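Here the complex is missing one protein chain, while the rest keep their positions.
By written order: A, B, C and D. Residues from 1 in each chain.
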Amino acid sequence: MVNYYVRRTARVFATIFMVASLTFVLIRLLPGGPYTLLRAQLLRQGVPASEVDARIANLQNIRPDAPLWQQYLDYMMALAQGNLGESISLNEPVVSILASSAPWTVFVVLVSTILVFVIGIFLGALQAYWEGSRFDKLFSGISITLMSVPFYVVAVLALYIFAYQLGWLPTAGTVGNGVERQLSIPFVLSALEHSVLPIFSYTLGAIGGQALAMRGNSIQVLGNDYVQVARLRGLSDRRIATRYVARNAILPMYTGFLLLLGFRLGGTVILEQIFSYTGLGYYLITALNANDYPLMMGTFLVITVALVLGVYIADLTYSKIDPRISAGDSDEAY
Amino acid sequence: MSQSNTRAKPNSRDADAPLVSLENVEVHFEKDQGLFDFFEEPDVVKAVDGISIDIEENDVLALVGESGCGKSTLGKTTIGLQRPTGGTVRYRGQDIWAAKDQTGEIDIPFSEIRSSLQIIHQDPGSSLNPNQRIVDILAQPIKQTHPDIGLSERRERIYSLLERVGMNPAADFADRYPHQLSGGEQQRVALSRALLMNPDLILADEAISALDVSLRVEMMDLMLDLQADFDTSFVFISHDLSNARYFAEHGDGRIGVMYLGEIVEVGPAERLIEDPGHPYTNVLRWATPDLALHATGATEPPMRRIDIPDPVNPPSGCRFHTRCPEAREACRESCPTMDGERGAHRTACFRTQPDHEYWDSAPLDD
Amino acid sequence: MTPDITAQRRHGDPMAATDPILEMRNAKVTYDDGETFVLDDVSMAIERNEVVGVVGESGSGKSMFASAMLDAIPDPGRLSGEILYHKADGTTIDILELSQEELRQFRWEEIAMVFQGAMSSFNPTMKVGGHFRETLKAHDAHVTEGMEFARELLADLYLDPDRVLDSYPHELSGGMQQRALIALSLVLEPNVLVMDEPTAALDLLMQRSILMLLQELQEKYDLTMVFITHDLPLVAALADRMAVMYAFDLIEVAPRDQLIGNSGHPYTRALLNSTPNLDAPLEEMRAIDGQSPAPVNVPSGCSYAPRCPLATDECRSDDPAFYETGPSHSTACHHWEQARETIELNFDAIDTEPLEADTEDDA
Amino acid sequence: MKPTETNGVDWRSESTSAPDVTTRERLREVYDERIHTPLLVAWADWRTRLGFLILGGYLLIALVAVLGLWREPSTSQAPRYLMLFENMNYPLGTTASGTDLAALIIHSTPDILLMITAGAVWATAVAVVIGTVAGYKGGRVDRALMSFSDLVMAIPGLPLVIILAVTLNPQNPILLGIVINISYWAGLGRSLRSQVLTIRENDYVEASRTMGVNTPQIIMKDIIPNLMPYVTVNFVFAARYVMFASVGLYFLGVLPYSTQNWGVTLNLAYSGGALFSWSAAHWLLAPMVAIMGLSLGLILLSQGLDRVFNPRVRTRMSGTSSSTANDNDDDRVTEVL
Partner (left out) sequence: LGGESSSATTLTGATNEGVPSNMHLNPMATQNYDWTAGNHIFERFAAYNFSTQEFELAGLEDWSFEDETVTLTLRDDLKWDTGDDVTAGDVITQFRLMEKTNATLWDFTDSVEEGETDKTVVINLSRPSNPEIIKHTLANGDLRIHGYQPVYNEFLDQDASAIQQFEWEDDIHGNGPFTFESKNDQAWTLTRNEHFYNADAIDFDTYELLSRQENTALQQGLMGGELDVVSSLFVPPTIVESFPDHVEEVTLPANWGYGVIFNHDDEDFGNRNVRQAVAHVINRQQVADNAGPRTKNPAPKVTGIAPADQETWLGDDYDRFESYGPDATQSEAAAELLRDAGYSRSDGTWRDGDGNTLGGSYVTPAGWTDWTTATNTVVDQLNSFGFDFEINSLPSGDFYGAYTNSDFAVGAFYWLPGGARSSFPYFPLRWQLNIPDVDGGHNFEEGEYTVPAMDDSGEMTLNPFEEIRSVATMQDDAQVSETITRVAWHNNQNLPILGIVAKQDQSWLTSDEWDVAPAEDSARGIKWPSHWLPKQGQLNPINQ
């Protein structure tokens, strides 16, 4: 029997490899080919057709006309060396585009997902604690309502109201225009300011679901004997709420958190478009519209790797976090 | 075994073979490893370690022992639910697992073996599918054994059996869900389900432990009653010697005492209790509460430690030597075996051999 | 035990006590605001330093009885009546009158409780040691000294203190968990220990071992114990006095020997007869017919009447109060004398030879 | 020999009360069991009731569209920019191109319902099959299936949908629903599997195995019914996801569309400036309300649906409860509002 951890780590690479292969094939299935749009643009600029082909040929850093397996091999070889190729439409190394965009997306998704969990858990726990109270009913109602509003609707409305109408927050972008792109206080402040609306709209709707889940979990935990015993032992309500109820109710949500994190990375496609937020999702759409294969592959890969790592970390750490689970069981936790 | 007028199974290879016969059966479980013990040998729990025993037609075998000593595992191995990691389990002479894997010459198909060996679980709550009504639960075994029986006859059979197990009026109970029955009633349904399979052997794994003390006798009576009607054998698992005694005595069977994967003493109920050969049997006797007033009152147990040793690293020699009040050096070194013919009262303890070196070695005390 | 003591109708006999530490008066528990009671007007006094065993079948209200002593009925149940606690210094408090904070302090320092199912009494994500420490802290006790005492308790219970304190609950076997829980309940040196089926999930050997340890603890720390179980013979080993519950009320309270050898209630006698045991002739073990009532349909009159072979119209109309049926022996049955005569006990309570010679019964 | 054979103990002779069941009665029973009681249970909870009513409303609307009881949407069929209730012929008003908004909403409904149903059925069906088989079978089958679903789970969902949508250009709502939920089953399948792992440890599953019941039957009868509460809730969530994702992608303009639907309408309204101007606000509002209403209905439904599959609640509701024993409610379903 091979050690669980070795197997699990091997699986990470296998999964990434498979997804990379799969998306490679998928993307090549896209109709049109990578240069259709560019061709149209050039033609529109009045460049003669013959010249257009020549120009496109000049650009080719991938070989879209080579046999698929050849392209695949090239790609995989390059990938193994950490080279994701050149973006066709932006004429830049994909790696550098990703390096500049991924942090923003990760930042927004991470912060908003953490907020979703923290707020959701907090509200859900309070609701469970006062189960049946007016507070509980009110917030359950709010949760359900929030769940039925798609986040992009929130995003559009929030953008309109808080940025354009009230002018409280910037309307687009990741950092203020005049701010130097280097780690400094103005930079951080500006970045935070720009992320408020995306994070807000990506957070609000999702809170409801987590709150309901937490509420359910907590109610279940509250029914356990050990909570009753803890009360009898004279522990303070606060200690019971945190160390007993919250902890035991949150633990099962832990793997969910990391999974959700990955899942929500994909959702930024819409979010970033609305806020002109130049993250992964933004470039994915750019790439898609331009049939920019390397860039598409790159964004896909980053999201995939993030997801796979998320699950991996969840698997490896869950047994550390929840003493009841021993390693190897944990991949049954979701 | 009093009744040896075995029902001749038409396709049985060996009419004289015991109903179920275990030959040197071992069940070893591997434990999962952690991050840092990659290069170590995996931990192995020897839940059942080299047990041979026969169960005849209309037989009763009561297994007693502490929690974790392997009673359930042995029971499940006996009825072919647990694949042994060593040794053979035969049903009327047919190797069960050979039949299952379709290897070798098969006299009795596995499906027939399967339906002949049934089980009643400890927890009546979890042994019935909460989403099915009692009729539907009980219809399953009939469908399984007699696929051609029509709906109304099926109902008829179910109703009559329900009444037979004391659930009157049957119609009232048949349409209920399990949660609408009391624990005792649930257990009766579980028993009925097993009986409808028309089995040769039923494993009753702590089938009465979850019931109230006052209901246990009733349930045991019912099982014994039906044993007579249905011609079945029972493997009856309990940790309570008095229940085992009641059941084995009434069923005219044996009690087997298990300790850490081994059977340390086996014999007819009354004799085993009256004249326990193994110190561990004596411990179990001590643990059995008694209403006789002189015996009430908590006394010091006849053993040196309370906790059962870790089954992953069972003690060397006689496995009981770490707790045995009579243990001597010899017990640590060598392992007593069970002698005597199968079916007789047998004990795996040096103390039964008057001229064993045991008597010369020094007592253990730690 | 002369049976011909003139019976007197005396109400509240189980209340008679010379030095009670805990008195329960007319305790009632309801889950639907007084429609039905899952503890129905129970009164009982518990002597200082005695061990009381309470038996009854599943659902008879034993857990309610136990919880009531700490005013710890699970929500949304409502407890009424009086629960008086007599402190060692002679003062008396009514537990039901205590404020939240007083109650918090009172519990575990004066009365502690061990629950049915130790598995679920520990926080699965906290080490056992943590439970001890936080309990000490919550009661402003000295943690280092307290932990020393905890180690001593664990050692008394035949556990390896260091290993146990450093384990998560699931890493311990059931028996070890149960013992650790007992140690936890004693860590603040309470006077009263209420135990609600502390051993039900364990095998007999462990049950008996724990019982033996409890007896040692009781002697060592001068505990008053209330031990609740459905297993009559089990508690008989430990108890000084025993009480039988049926359908949410006590029906018989007597010293242990009295109750086993000379009980007056038909139910108690039936219960004794239905209990499998090693000595009784097998043929005579008999189950009790019928089922005990649910709270919604407790019959009027004597609640046991529908199952009782001796029931008369009087029983069906008139709920029997306690008759004094012996020294400190109270029985709630109109026909207790008849019961003693007609319902034979199927075991010999008094004259049996001692068990095997190699069993030291010097306790 | 065996009791049921002739020369055994004929315990059947004691039979007294076995009733003769006619087919009719049987049918009635099935109706009671599978339709009446579940509905009763669902109806008893105000959330499910409201959810049912809302969904029923949408179904009615779809019916109106299918039966052609309302005019087809078409450009220039009415004056432009009619406001809400301004002209009762066009109660929801009209768009910038003079299309009846009510017609737009109504005639998109059947497709949307088809789409979300298809997507949800796909996601849950695949998840149930994979989850139960993997969980019940264990071993190599389990490992293979779980590796596969890990793989699928690792592909970023929405982006994958976009690529597939562009590649396959699905015009058919059913296909589109499936494409949107193409990888949704993976996570669900995993959690179903872990539930199956628990369920299969139940003694009644072992009992069925002991009786020699075959695997498909065990899965169908012993495993799946116990998953149903979870499955239905997730069915509803999967449906909601299809709707949100599709509208979002239409809104983004990356899904091909052949006809008008809520997402397209929303997109056109938004880019047509409906957000900034009262005179066009209804144009944006109509699809938004349609989307949120449907999703609200779905969520409300999911909130109470698990009760439907709880036999305890079921028996109580159908009034057949004559329980003697512990009927102590463990149907503490999250009560909301």
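Keep in mind that, in the parts below, a residue touches a chain if its C-beta (ideal position, glycine included) is under 8 Å from a C-beta of that chain, and two chains touch if they have at least 3 such contacts.
Note that this is a predicted model, so its numbers are computed, not measured.
Q: What shown chains does the left-out chain touch?
A: If we consider the entire complex, the absent chain touches A, D.
Q: Specify the residue from the set D:213, D:254 or D:299 that touches the hidden chain.
A: Among D:213, D:254 or D:299, only D:254 touches the chain that is not shown.
Q: In the whole complex, not just what's shown, which of A:71, A:100 or A:220 touches the removed chain?
A: From the options A:71, A:100 or A:220, the contact with the absent chain belongs to A:100.
Q: I'm checking contacts with the chain that's been left out. Which of A:73, A:99, A:118 or A:172 qualifies?
A: A:172
Q: Looking at the whole complex, which of D:272, D:297 or D:311 touches the chain that is not displayed?
A: For the chain that is not drawn, the touching residue is D:272.
Q: On subunit D, what residues meet the omitted chain?
A: Per the touch rule, subunit D residues meeting the hidden chain are 74-76, 80-81, 96-99, 166, 169, 171, 253-260, 264, 267-268, 270-277, 279-280.
Q: Applying the definition given at the start, please give the residues of subunit A touching the unseen chain.
A: Within subunit A, the residues that touch the unshown chain are 31-33, 36-49, 51-52, 54-56, 58-59, 89-92, 97, 100, 159-160, 163-165, 167, 171-178, 181, 273-274, 276, 278, 282, 286, 288-291.
Rule of thumb we're sticking to: only the chains that are shown with their structure count from here on.
Q: Of all the other chains, whose mean CA position lies farthest from subunit D?
A: The most remote chain is C.
Q: State, to the nearest whole Å, the distance from the C-alpha centre of subunit B to the C-alpha centre of subunit C.
A: 32
Q: Indicate the whole-number Å distance between the mean C-alpha point of subunit A and the mean C-alpha point of subunit B.
A: The separation of the two C-alpha centroids amounts to 54 Å.
Q: For subunit A, write out the residues touching at least two other chains, lowest number first.
A: Within subunit A, no residue touches at least two other chains.
Q: Multi-chain contacts only, two chains or more: what residues does subunit D have there?
A: Residues 324-326 of subunit D each touch two or more of the other chains.
Q: State the interface residues of subunit A toward subunit C in the complex, per the touch definition above.
A: The contact residues of subunit A facing subunit C are 224-226, 228-236, 239, 243-244, 247-248, 251, 322-324.
Q: Applying the document's contact rule, which stretches of subunit C touch subunit B when the two form their complex?
A: Residue positions touching the partner: 57-58, 158, 173-176, 202-209, 211-212, 214-215, 230-234, 236-238, 256-257, 260-261, 270-272, 274-280, 282, 285-288, 291, 347-350, 352, 354-356, 358-363.
Q: Report the residues of subunit B in contact with subunit C in the complex, numbered from low to high.
A: Per the stated touch rule, the residues are 66-68, 182-183, 212-218, 220-221, 239-243, 245-246, 249-250, 273, 276, 282-302, 305-308, 325.
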